[in-house]
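Before I ask anything, let me first share the structure, which is written out below as structure tokens.
Of the protein chains in this complex, one is absent; all others appear in place.
Labels run A and B following the written order; every chain starts at residue 1.
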Amino acid sequence: MTAAGTALPGHLHVDDRSFVRKYVFSTDHKIIGIQFLFLSLFFLLVGGLLAMGIRWQLGFPGQPMPLGGWLPEGVAPGGVVSPKTYIGLVTMHGTFMIFFAVMPLLVGVFANYLIPLKIGAPDMAFPRLNMWSFWLMIPSGLLMLASLFVLGGMSVAGWTVYAPLSNSPDYTGVHLGQQLWCLSIVIFGASSLLGSVNYITTVINLRAPGMTWFRLPLSVWALFITAVLAILAVPVLAGAVIMLFFDQTIGTHFYLPAGGGQPLMWQHLFWFFGHPEVYILILPAMGIASDVIANGARKPIFGYASMVWAMIGIAFLGFIVWGHHMFQSGMNPTLASAFMVSTIVIAVPSAIKVFNWLGTMWRGSIHFTTPMLNAIAFVSMFIIGGLSGIFMASTPVDMYIHGTYFIVAHIHYVLFGGSLFAVYAGIYFWFPKMFGKQLDERLGKVHFALTFVFYNLTFFPMHILGLGGEMRRIYDPTVYEYLRPMQPINVFISVSAFALFLAQLVFAWNIVRTLARGKKADINPWRDCGLEWTVPSPPPHGNFETTPTVYHGPYEFSVPGAAQDYLPVNQPLPPVPEGRR
Amino acid sequence: MTAHAAAHGMVGGERAQGAVGVHTQKLGMWVFLVSEVMFFTALIGSYIILRWGTGAEWPEPRTVLAIPVTAVNTFILICSSVSMVKAYAAAVKDDQAGLKRWLLATVVGGATFVSVQAFEYHHLVEKGFLPGSGLFGATFYTMTGFHGFHVTCGVLSMIWVTIRAFRGKYAGGKFQGIETIGLYWHFVDLVWIILFTIVYLI
Partner (left out) sequence: METAEHKAPNYIAVWAALAVLTVVEVAVVYLHLPRRLTVVSLVFLALWKAMLVALYFMHLRFEPKRLLYVVLAPLPLAVILVVGVMHGFRGP
């Protein structure tokens, strides 16, 4: 990307390339971040629609679904989804949400947008590779969407596509659908790896003078550690999925018992990736929450260094807990005990972070803005999700609750209550920087309130269902006599889920309306200390006129003796007032 | 950099506090290679697990595979690593003629390796040894196939680099790209050293 035309001071240069080069095949990290934003919000919608299908069937089994008549008869006879279609919905809901919604929202959007700005760099280390990282998501997403519509149907093996269900097309009838899933995920893996190489190299090598490691904002730390997790874990998924694909296409038997293969090996390989994956899904959320909470409480983060070490601890431990997803697989009990211990231990650094967020807010001057509300919700919902996790960490307890709705409750408390609320916090917070217009605060609060209420009404009762013995992924709970008394809970959850989905329309409307006719935002509407708030909204190509110098840590709020209650990192600390410190 | 930063010896970028101390392109390649280590770990690890963890029936590799030919091929790949290292040394000295010569040698070495592998595959398939031929067939073709794919990508990249070298893109001290691709090339050689031993010999 060479600059033609007049040169502006410092790093900035006039970008007079065509529209396509500037906004479509862009190498500017900010444009790429925004591209990821729209891509992943689209897939969030897809995942949500699939969830609506699931909830309709669970709440009203056997009843024709609204708009169900539009589906082909083979998929939904008489508008009622078939059992095979149902399990396909479950599979694809998980797949789209994890790989195409939450991961790109947290990493694709915020790593790309924030890292260069927050460390004082003009762009990523490898801008063209970055562009490829986004554009690989397109074929990946298209292949995955295509798998919904092919002959034989979509994958029906859960988002974890366990063998031998996933590689027995003669049994499931799913041929192409599962193959497309595999191809899509391999391409996704390539996209993820290219991105991660960029994030890691950029954070290590492109920091501005004075931006030492322990002055990095926690969002950057979190995204950096997440990228390290991805580099180490995603390739293992790629290898495992390739072997699964070969089982389906070229006659190998890696995971097929008939040919001497080992289905359990699939589980080990998948979860060796899968557990670091869930930390990939939560760490950036924790980083965003830290930035927003410090800002909203007008206080430095409590225990900054321990926050960093806790994230490093979580990342490291995250590699030695994978077996806790397999407690019911018949695995070696000694191995299971080892995993039990490591899993219980990993609660400790997570708890440290929770206490630090609380400590940050304690006696702060809390401003209940939309981002702050979402961030506080993140902390409280993450606590609940984390607590349920401790139950599952204990092998004997997990024997009872594995594969039940208790797990589904946990997953959604950490992924929606955790990650998604943090995503919302991040979007509301950085939207003005990205687009030069601020999302409407009132609509934001309405969206938050509705989402928070209906989210809890949807997912909390799942703990009860799970403990009552309702299994995951089943088509019709009323078939089981012992589950019938709990069916009203299912109905309640489904209705709440429909309301939750509709509540997101407020968010969508806010975005559309603001982009169309929102008023221009201030350069630093949240009065934050980060470097990104020292440049115009949106920042120009090249970000900074001259490379900034960083003088202090990222959370210098309410510093005694300062003129304002926040100090941008590129301004020196005020002299210590007489008699203080 | 601001006067303040200069006065306090604050530096950024590649010399920033706590940076790794290597230039960005090289660091990026190493990070990528770390991910490749994990990828081959999944494949080679599966081989190890299936062969020695599950008690499955497994033929002696040397009864199926051609050890002598592959040993020579291994040597050829090692030679191409040497020519790569010589190419880089030439680039550092700004010996453009040497650079071009050694890059061409590397391309030839790599292409030879891939060709011999392809020939070997053909021979094995003719013998009836296929990916579906038990777990050995499955793991053999997957591991060596992906390694061969990586070598092929390396050869193609090396051709592109050679063309650029002929256009003088690495003259006058701009030899960073040679080092970067060299790292990828040596890595591919390193993986083969492991693969040859574990799959063909043990």
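What we mean here is this: a residue touches a chain if its C-beta (ideal position, glycine included) is under 8 Å from a C-beta of that chain, and two chains touch if they have at least 3 such contacts.
Just so it is clear, the model here is predicted, and its values are computed rather than measured.
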In the full complex, which of A:Leu232, A:Met361 or A:Cys529 touches the chain missing from this view? A:Leu232
Touch assignment to the omitted chain, from B:Val31, B:Val107 or B:Met143, lands on B:Val31
In the complete complex, which positions of chain A touch the hidden chain? 228, 232, 236, 262, 264-265, 268-269, 272, 319-320, 323, 331-332, 334-335
What chain B residues would touch the chain not displayed? 14, 19-23, 27, 30-31, 33-34, 37-38, 41-42, 45, 48-49, 52-54, 62, 67-68, 71, 74-75, 78-79, 81-82, 84-86, 89, 92, 179, 182-183, 186-187, 189-190, 193-194, 196-198, 201-202
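In the analysis below, only the chains that are shown with their structure count from here on.
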Euclidean distance of C-alpha centroids - chain A vs chain B, Å: 33
Within their complex, state which residues of chain B touch chain A. 1-2, 4-5, 8, 10-14, 16-20, 23-24, 27-28, 31-32, 34-36, 38-43, 46, 49-50, 54, 56-57, 130-132, 134-135, 137-139, 141-142, 146
For chain A, which residues are in contact with chain B within the complex? 120, 125-126, 129, 193, 196-198, 200-201, 204-213, 231-236, 238-240, 242-243, 246, 250-254, 259-262, 265, 269, 546-547, 549, 551, 572
